[in-house]
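A protein chain is absent from this complex, but the other protein chains hold their places.
For reference, chains read A, B and C in written order, and residue numbers begin at 1 within each chain.
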Amino acid sequence: MAITKTVRDAQQACEGVQDGMTLMLGGFGLCGIPEHSIAELQRLGVKDLVCISNNAGVDDFGLGRLLQGRQIRKMISSYVGENDEFERQMLSGELEVDLIPQGSLAERCRAGGAGIPAFFTPAGYGTEVAEGKEVREFDGKPHILETALTADFAFVKAWKGDAAGNLVYKATARNFNPMMAMAGRITVAEVEHLVPVGELDPNEIHTPGIFVQRIFEGANFEKRIEQRTVRPAQS
Amino acid sequence: MAITKTVRDAQQACEGVQDGMTLMLGGFGLCGIPEHSIAELQRLGVKDLVCISNNAGVDDFGLGRLLQGRQIRKMISSYVGENDEFERQMLSGELEVDLIPQGSLAERCRAGGAGIPAFFTPAGYGTEVAEGKEVREFDGKPHILETALTADFAFVKAWKGDAAGNLVYKATARNFNPMMAMAGRITVAEVEHLVPVGELDPNEIHTPGIFVQRIFEGANFEKRIEQRTVRPAQS
Amino acid sequence: MLTKNDIAKRIAQEVQDGWYVNLGIGIPTLVANYIPDGMEVEFQSENGILGMGPFPVEGTEDADLINAGKQTITAMPGAVYFDSATSFAMIRGRHVQLTVLGAMEVSATGDIANWKIPGHMVKGMGGAMDLVASAENIIVAMMHTNKRGDSKLLPACSLPLTGVGCVRRVVTNLAVLDIRDGAFHLVERAPGVSVEEIQQATAGSLVVPDQVPEMAL
Partner (left out) sequence: MLTKNDIAKRIAQEVQDGWYVNLGIGIPTLVANYIPDGMEVEFQSENGILGMGPFPVEGTEDADLINAGKQTITAMPGAVYFDSATSFAMIRGRHVQLTVLGAMEVSATGDIANWKIPGHMVKGMGGAMDLVASAENIIVAMMHTNKRGDSKLLPACSLPLTGVGCVRRVVTNLAVLDIRDGAFHLVERAPGVSVEEIQQATAGSLVVPDQVPEMAL
């Protein structure tokens, strides 16, 4: 019989998050971010966080909200533009930033969830990313050794989910969410639609429920668009 | 505009397969095997093959058909029971067999497709599988270094596919097919249903077409069941 | 002395609400039959399903839906299918709470041998090496002695190993034993089996506490 992971809301989902913890947060830019969990983390006021997330949000949305309250001690990301407060804290030395190649970030999260402690990748060889890392040639090409990432809590956002924690993402809102779901000691999923167990086609589930410890349906997702680009309707 | 991968049939799909090549073949037992491609490989009579496949079929189906004609020089598998001819060739030394843990096999294929030349895993540490392999401790636990697997041709079987090579598998017939599709220099997909481009929901595709070079619809899949276990209909 | 079904029944008592469980071929498979109704437990089969159900009703078998023993099965509500890499990510990444598997030999240091007998046809380790190298909680289900009557609980395994120092508990037809500090610790006796019988059938170092309760099945 399916294992029930449902919690009431973001507040219950975030129980146990403490100062100094390492968190993973899904999303690419503002697309597919766990916005309700972030709002709750802001409300909780937990501090000294290490946040692993591809980006850092904008000033007033996404992880920018936690930056406002100086809740983040260190960001592990691949790209962190679009955020003035981030820039200020980084340049002043208040915020530690570890920039890593996007593909290595994704693979390191997957590795963390998959019990692979380290792997070789060509990305970053010959750059400052490789400093202090083991280099080894395979087929005559140099690679660097990268290690797995895990987190105390992973916060992900999906389109649909069920009480067993099975998740389905929509379009490019999938991005980092599946790997981070795998790598969290406790993984919290917020979904737009919580559907009855058995309604999701078992062929079409992106994240098997085994990777998810808590799930809740968020109300009124804002889903802000960062760069609205359009073409005129053709006549 | 989508890139067309459609070929006429198994014969056209297997063009270029030569003696001595390394092939990957999806499937677990007889479930999800590329049965039309295997039949064509038998007809072609290519020899001296290295076959990477979780299992080796039964005497008259699956890879057993290639064993009958002594087309296989070496098998790389995790489990090879259920096949008398296999046993005979292995014990007589005609057939070389490299047995590797199933999870390492799956991960090594994925690594091959993902450009990860090597990774550490705990599986096999302290056993003969670890002989000659680098051992390193992570978090106090010993791991061994395993390298990527790739193939000249990968043969996979899917439930549905389109001309762009996008694939959807059914139930546990998915198994090794997605990773092998990634790891083939030329990947051949045989599908039960070739559907028009645009018909598959882009959220529900398991293997993106970029990993597939040739695709065809097979007729009359046999889909043999290895262990038919049932319970009586309840009255 | 326990039957194979009794061994499975006893192991089922170890399973806790909310656990994902991987059952090996043979006696371990039987464990699923003894999970109480309503308990939230999901069975993983490493060929790519979570939420494995019972065998299909005759006439509804699906060649595309099998377990790791290649038997036709069904899927429970909430089940999910995935590829082999994801399956072993679950196993290697310690998302599966319990693994139950058979063994030819178990040592007092927790080593296990269950895949190869030199001189015999070797079928392969399948997923066993991944399972034993990664699972936090491994229970071995087996007969206490082999067909020749020799103990399968040894000071050290004589057969090629499947994994090192990984087995936590062994449930046999004679007893429940925990492995720690280089010894088998007797936890429970099978109904009607004496401590002496267990001692005689155990070649590895055996620690017997003052009280050895009989199993409740």
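Following the convention adopted for this analysis, a contact is a pair of C-beta atoms (placed from the backbone, for glycine too) under 8 Å apart; a residue touches a chain by one contact, two chains touch by 3 or more.
Worth saying up front: this structure is predicted, and the values here are computed from it rather than measured.
Participant: Can you list the shown chains that the absent chain is in touch with?
Facilitator: Within the full complex, the chain left out of view touches A, B.
Participant: Considering the whole complex, which of B:E35, B:E87, B:D162 or B:E190 touches the chain not shown?
Facilitator: That would be B:D162, which touches the missing chain.
Participant: One chain is left out of this view; which of A:P34, A:G64, A:P117 or A:P178 touches it in the full complex?
Facilitator: Of the listed residues, the one touching the omitted chain is A:P178.
Participant: For chain A, which residues reach the chain that was dropped from this view?
Facilitator: These residues touch the chain not displayed: 28-32, 54, 77-81, 87, 90-91, 97, 99, 101-107, 109-110, 121-129, 159, 169-179, 206, 223-234.
Participant: Hey, which chain B residues sit against the chain that's not shown?
Facilitator: Chain B touches the missing chain through residues 1-4, 110, 112-116, 162-164, 166, 182, 197-198, 200, 202-203, 205, 208-211.
Note that only the chains that are shown with their structure count from here on.
Participant: If you average the Cα atoms per chain, which one ends up farthest from chain B?
Facilitator: Comparing chain centres, A lies farthest from chain B.
Participant: Counting only C-beta pairs in contact, which pair of chains has the most of them?
Facilitator: The chain pair sharing the largest number of C-beta contacts is B-C.
Participant: Rounded to the nearest whole Å, what is the centre-to-centre distance of chain B and chain C, using the mean of the C-alpha atoms as each centre?
Facilitator: Comparing mean C-alpha positions, chain C is 28 Å from chain B.
Participant: Return the distance between the CA-based centres of chain A and chain C, expressed in whole Å.
Facilitator: One centre to the other, that is 36 Å.
Participant: Averaging over Cα atoms per chain, report the distance between chain A and chain B in Å.
Facilitator: From the centre of chain A to the centre of chain B is 32 Å.
Participant: Which residues of chain A are in contact with two or more other chains?
Facilitator: Only 114-116, 202-203 qualify.
Participant: Could you pull out the residues of chain C that touch at least 2 other chains?
Facilitator: If we look for residues of chain C contacting two or more partner chains, we find 49, 75, 81-82, 85, 88, 91-92, 134.
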